[in-house]
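Below is one structure, written out as structure tokens, with a few remarks after it.
Of the protein chains in this complex, one is absent; all others appear in place.
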Amino acid sequence: MMTRSLVLALAATSLASLAPLTPALAAELKVGASNMPPYLDPGRDHSNVGSQFYYNSFDTLIEKDHSTAEAKFLPGLATEWNRIDDLTMEFKLRPGVVFHNGEPLTADDVVFSFNRMFKASFPPYEVRAKDRLNNFDVAEKVDDLTVRVRTKKPEPLWETLVNMQQLMIVPEDYVKGLTGDPKVAENSDFEAFALAPVGSGPYRIAEFIPGERIVWQRHDGFWGEKAPFERVTVRAIPEMATRITALKNGEVDIITNLPPDQLATVEADPNLKTAGMVTPLFHVLIYNTLNEKMASPKLRQALNYAIDRQTLSEALWQGKAVVPSSHTMEPFGALYMPELKTFEYDIEKAKELLAESGYKGEEIRIDTSATYYTNGLLAMQAVAEMWGAIGVKTRINVDDKWTGNDPTMNARNWSNPMYFPDPFGSFGVMWAPGGPSEGEGRFKTDADYAEKWERFRFSADVAARREAYAELMERIKNDPPFLVLYQPYESWGMRKNVDWAPAPGHIPYVLDFRAGSIRVDG
Amino acid sequence: MVHTTLSAPPAAPSLVHRATRLRAGLADVWADMNWILRCTAILGIVLVALALAAPLIAPFDPNAQSLLSRLKPPMGLAGAKDGYLLGTDELGRDILSRCLHGLRLTLGVALLGAVIGLLLGGSLGLLAGIAGGRVDDLIMSLVDIQIAVPFTLVALLTVALLGGDLSVLIAVLGIAYWEQYARITRGEVLRLREMPFIEAARAAGASGWRIAVRHILPNLISPLVVVFTVNISNIVLLESTLSFLGLGLRPPTATLGAMVGMGRDYLPSAPWIVAAPALLILLVTFVIQMLGDFLRDRTDVRLRER
Partner (left out) sequence: MLEYALARLLRMIVTMFVIVTGVFFATRLSGNAVDFIGGEGLSAADRATLVAYYGLDASWFEQYWRYLRALAEGNFGISLLERRPVSTIVLERIGPSLQLLAGAVLLTLAVAVPAGTLAAVYRKSWAGSMIMGVAFLGYAIPNFVLAVLLILTLSFWLGWLPSSGNGSLAHFVMPVVALSAFYIASLTRFTRNAMLDVLSQDYLRTARAKGLAEPRVIFKHALRNALITVLSVLGLQIAGLAAAGNVVIETIFAWRGIGEMLVTAALRRDYPVLQFGVIAVALAVILINTLVDLAYGAADPRVRLARS
């Protein structure tokens, strides 16, 4: 009896020692994150904090090849899709997909997931949906595995949009059944869902404590390749020194948000390494053009010309940040337009324009939060110094409060993420007529701007879109409501035996732990 | 008539007379100190002098950034930059200059804050003790509220509401600990009220005010000195906590506490950013504590011998 179990034990351990030869379906991965969202709902969330976590648990109809920045779309929950007419796309769903709670995924769930965003009645969905989903009209069930989606105007960006995080699929019956009437999706259902989310992805959310911890467990019923880990724990460790120490001690295997200044500390340890990438996201400096002090376009042009962004990149990012000449980045593919020269550094021009603007020495207030953007506070201090060099008086206001809608705001930092790989997914969302910037009352558009924007957004022809975008950037150059600082270089720290790096085809900050994206050796 | 227990009010002393008495008093104090205390006193004078002279002796403008010379180590270590004796911080600013100005700011803020607390708390405590009754109850309720609400939150909300101005910061730090002064003062007043020499003074017709000033105040010096010295340290620490939380003075101006708060991320890679200001905080606190304890012991002994 004893001998037999002994033999079995020996066999088990020797088999286990063979593990390095095959990608081990390893036991557990531990992550130390700098922050964690207070809720988890892919439709509701547009923050850079939450975006880290949805991909492991939710799927979209159309998947993307994340190994490249180019937009290469693949079947996801939908196996094929066809344009039925100008305004309608039909999707054939993959059979046999099962949610984390065992429910099968059918057209009903897709229709529910889409319409909860397209025809939102839950205020947190309502106020965010129009940024990107404005053109979607309704989703309809054709049969259990077929869905039709209609738009209001012909849509040139179908695949890009359907691949968005906001259109990840959630289970209808589960959501409705969470509170109150199980046949109705009430506001309280959506609130409850955000605390106990269920999706169809390779990991199910076994535990979620807002702001503290997420525990993922392998979803055995996943339709694709099984998750490489049985269990993944993400713990919030906001303090930098603690996070780096946790990595060094082996308490965690990966840590997030490692600023460039700390890379050397991690790399000095022979058991650790770092991985980073230029994030598809811009740190921008925005102005309140409707504020009396900032009204003169020449003043804002002067302010833009006065900032040496290349030096900022070298000083704060070890030169690894990308300083674009316009609101454009590589993942845009055919719509990437580096030839546009919307922002330049020219200190003489800055002084000239400042004089012409009639600036009388008023103090410009720069708002920034203490730690939300990596190097954000440092960058704003540097900017204040650079403006001081041309004779502009500044005052820095450190506050976590969002002052974008504050009429007394003069200038502040912000981020324009790439929500999907198209300029519409970055500039388009943030600076649309009636969009977030105009809506907050710090930016005004006119008929000419709106016309150019329509062309840029809806033209079927890529060349026409490029032309319109160039015209928009020209307007921005002449009357700047913002300055693009750079694409930050973000890094992660990890143990040497972890084979993971942020993938170029994802939206910013995604922690992709699906099969093929990560491996732990030994 | 027994009137010798009350001494006549002394004639207004001349300036020379006062100076001589002061010098004699200081010489007295110096003579009482052991060598450690003497060194401490000298250190204290040096620190105050540095703080006062900061704008004159600082080699660089404390807010002048040199972005391409960030995080440089102090002179003598590899990679140091000429002229920057203690190295540069995360924006390439000279640490030595920032420390000098920071020392000036920290001492100024802490001293002002402590004085505000002393005046505010002391007078309220005095009032509560002497007036008694309803006034006493009201003031003690205020004390209760002050103790009950975590002051960090109050400070936080106040700074958030009014901004990180120097005056706001000083005001906030000033009211942070007033109740300590109030309670001590009130306690002493209550204790002394029952003492015979106060009865005698009252019987001889002295007004409440005169009793307060001539008889009660001198007895308060000792406990108040202790509270004052502890208070200054507490204020320095409270200010550090506020800057840890991202509040406190707006950048680029920095107190020593703010420099330590902002620099803590760099402890493993650039420890000089924290070490220099932290050391200064240590020295300041050390001097204040040592001298405060000494003065307290001294005044106490004197009292007992009277």
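The first chain written gets the first letter, and so on, giving A and B; residue counts start at 1 in each chain.
Here is the rule we use: a residue touches a chain if its C-beta (ideal position, glycine included) is under 8 Å from a C-beta of that chain, and two chains touch if they have at least 3 such contacts.
Just so you know, these numbers come straight off a predicted model, no measurement behind them.
Touching the chain that is not shown, out of A:80, A:212, A:267 or A:362: A:212 (per the contact rule at the top). When you scan B:80, B:131 or B:156 for touch with the missing chain, the hit is B:156.
Listed residues A:90, A:191, A:314 or A:330: the one in touch with the omitted chain is A:191.
Seen across the whole complex, the unshown chain contacts subunit B at 36, 137, 140-141, 144-145, 147-153, 156-157, 160-161, 190, 226, 230, 233, 236-237, 240-241, 244-246, 257, 260-261, 264, 267-268, 274, 278, 281-282, 285-286, 289, 293.
Within the complete assembly, residues 38-39, 47, 123-124, 126-127, 131, 187, 191, 194-195, 209-212, 235-239, 241-242, 244-246, 248-249, 251, 400-405, 430, 434-441 of subunit A touch the chain that is not shown.
The definition used in the following text is that only the chains that are shown with their structure count from here on.
Per-chain Cα centroids separate subunit A from subunit B by 48 Å.
Residue ranges of subunit A in contact with subunit B, taken from their complex: 240-241, 244, 259, 261-262, 264-265, 311-312, 314-316, 369-371, 377-378, 381-382, 384-385, 395-401. Subunit B meets subunit A in the complex at residues 63-65, 67-68, 70-71, 90-92, 160, 163-164, 246-247, 250-252, 264-269.
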